[in-house]
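I'd like to ask you about the structure that follows.
Complex shown without one protein chain; remaining protein chains in place.
Moving on to chain A:
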Amino acid sequence: MLAAPWVCRSCARSLRHASIFQFVRRASTETPVRLPPALLERARRLTAEHDQLTSTLEKDFDAKKAKRAGEISRIADALRQFEKAKAALSELHGLLESDDAEMRELARDDLEATNAQLVESSHNLSAALTPKHPFADMPCLLEIRPGPGGTEGRFFADTLFHMYKAYCSNKGYRTRVVQYEASDSDGQTGSEGEIALQEAVLEVQEPGAYAIFRGEAGMHRVQRVPATEAKGRTHTSAVAVWVLPSFPENGTSESEADWENPESDFYIDPTEVRSETMRARGAGGQHVNKTESAIRLTHIPTGTTVSMQDSRSQQRNREYAWRLLRSRIAQQRREAREEMARQMRSSVLANSQITRGDKIRTYQYQQDRCTDHRSGLDAHNLPDVLRGGETLGKIMDSVQTWLINKDIEALISEEEASAAVASREKGK
């Protein structure tokens, strides 16, 4: 019961929903040493395939087979290591029961190290077994958009944009600004000269950039005293970052990156896209001289629209708009597939997936702190984070580890579920 005699309706509602708005601290926990038999079975199967492939490859070379062998070689290696550690452990257990006291002493000393080795190798094995993300080898597009409310979020969006750009240049990744649109181009500026950003798209042209930046997608929250705030109150605002796969400029033969291939996620039937340009009023042609080069593409089946007006050249706007549309559609298709797979799995994992609506990170200026809510890492050098320095790299690495752990968990539960289904069918 509430202590207050009467609570107004809106307060009561906010009390009721209070728990929903709390952050879920998805701190990573050490994955258990258990390796379900189903997973082990799969590893053995793949290793057998690998051995067979390598033996056939010795006789005659086939590029396709070689590629497959390369893909599963890390699983074979990990399994070998795992089995070595297991053999060592059982040997040690045997030694523990020996009559020699000195021998027992030595075995006990080694036991701890070998156990740790086993944990590590089992972790490696499950990491190797998790399927590689299909877009992992691709360059990516980072889309940055301020959340609703105020110029403060827009200023911070600009800060984030510069942070990622600086991070890329520190790491030596090639980038290109696809879109950089300010809402009030030189009205106000933030405390560090940032402009109020409306939307920015940064392309990281490094192959594999998608895997690096995959964990950055989501809502980034900022807590600080804005430059425009007279009374010194802390404001909280949010900026959305989307990470989309982008296909490399010079077409590669990989099936995922090839957008001409109807099988690919990037394929869009040109007849399903409506293209609109700003058409001049009146007779057109020599009669008028317009400078509008804006172009809008609408993908009719999904209703996704992309508009581009950055360049004076309509040709270039159209090209970029197509690229962005392809990336968005590919991401949507991928997410839809992941959603389906998730529903098929057990509900244990239901809240471990990140969608773009979740807040993933907080930048706290007063406390000089940057917290990632998934890995639970607190970094205490905010200026370095915003300069795109090593601290940001550390945070991103921690997210990578967290993502891999989540993938492993998903894989284990998937294998267990399928094993359970198989045993049930056997029972029938």
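As a convention for this text, a residue touches a chain if its C-beta (ideal position, glycine included) is under 8 Å from a C-beta of that chain, and two chains touch if they have at least 3 such contacts; residues count from 1.
Basically, contacts and distances are computed from a predicted model.
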{"item": "Name per UniProt, for the chain absent here [options: \"Vacuolar protein sorting-associated protein 16 homolog\", \"S-adenosyl-L-methionine-dependent methyltransferase\", \"Large ribosomal subunit protein uL29m\" or \"E3 ubiquitin-protein ligase RNF25\"]", "value": "\"S-adenosyl-L-methionine-dependent methyltransferase\""}
{"item": "Sole contact to the chain not displayed, among A:10, A:55 or A:286", "value": "A:286"}
{"item": "Among A:223, A:314, A:332 or A:400, residue touching the chain not depicted", "value": "A:314"}
{"item": "Residue ranges of chain A at the interface with the undisplayed chain", "value": "183-187, 277, 279-280, 282-294, 309, 311-316"}
